[in-house]
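Here the complex is missing one protein chain, while the rest keep their positions.
What follows is subunit A.
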Amino acid sequence: MADVLARARESVAWPVRAYLLLAWTWCRALAQYPASLVMMTLATSLGVFAEIGAVIVVFGHAGRLEGFGLAEGLLIAGLSATAFACADMILGMVEHLGRHIRAGTLDVMLVRPVPPLVQMATDRFAPRRLGRVVPGAVIVTVALAECDIDWTLGRALMLPVLLVSGTAICCSVWVIGSCLQFFVADAREAANSVTYGGQALTEYPLAVYGRDVVRAVTFVLPLAFVTWQPVLYLLDRPDPTGLPDALRFATPVVAVAMCLVAAFCWRTGLRHYRSTGS
């Protein structure tokens, strides 16, 4: 029993602690240049405002999309921005895997007693990444207040679960996409079509894309669970594309499954690297 506990501490608690310690050390180090920090944070947040501005323009012209009004559209866009910004903050640096492989810094990470994923994710961890999270969260808050939501206890409790699940799915997609770089050095752009492209996709009510796209992002690459299914649940709407309503409760399960797939991909990639030593 004690052995199991010790192993759990080593494989779960230590990486999390190492992540926080390393991220904190980076933040402190980068905070020595406060002007640069503030500028970068503001610049980063401008991107979010541009995206949300586009959503407002679209809804301004169309009025309603597939039965979704402006406030509901903003809720979807805001959730999407927040989940992707969180994922970007937590694991975004992993997309530089190819660079680490080419420069040999992955070798350096492998001879340190911290999982390489943690080292890579915290590399240059900058508080400026909050520049995307904060505006996203503000928009979600405003949209939640504006939407006509029947706040039951269940809904209130589900909200954080949905946010965490959405972030977890985004993180997994990010890691899985980056793992391609273990096999093809320049796969970053290809992976970006899924990571950033995925975000663009989830910013609008999925019903606008047609049935096949919705089915693909539900069952193949489950981005539908980042914003679409959670919003259907919060607004208590039937799925306009005709998928069963029960699907929306699968969100946490999908998140856990995606994390397992990502962990498997990462381990496979790392094993491949360590057996080719490229």
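Here, contacts are C-beta pairs under 8 Å (C-beta built on N, C-alpha and C of every residue); 3 or more make two chains touch, one makes a residue touch a chain; residues count from 1.
One rule holds in what follows: contacts and distances are computed from a predicted model.
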Chain not present in the shown complex, as UniProt names it (candidates "Dihydropyrimidine dehydrogenase", "RNA polymerase sigma factor", "Methionine ABC transporter ATP-binding protein" or "NADH-quinone oxidoreductase subunit L"): "Methionine ABC transporter ATP-binding protein"
Among A:111, A:153 or A:246, the residue in touch with the chain that has been omitted: A:111
Among A:13, A:29 or A:260, residue touching the chain not depicted: A:29
Residue in contact with the excluded chain [from A:56, A:103 or A:184]: A:103
Positions on subunit A where the hidden chain makes contact: 18, 21-22, 25-26, 28-29, 103-105, 107-108, 110-115, 119, 124, 271, 274-277
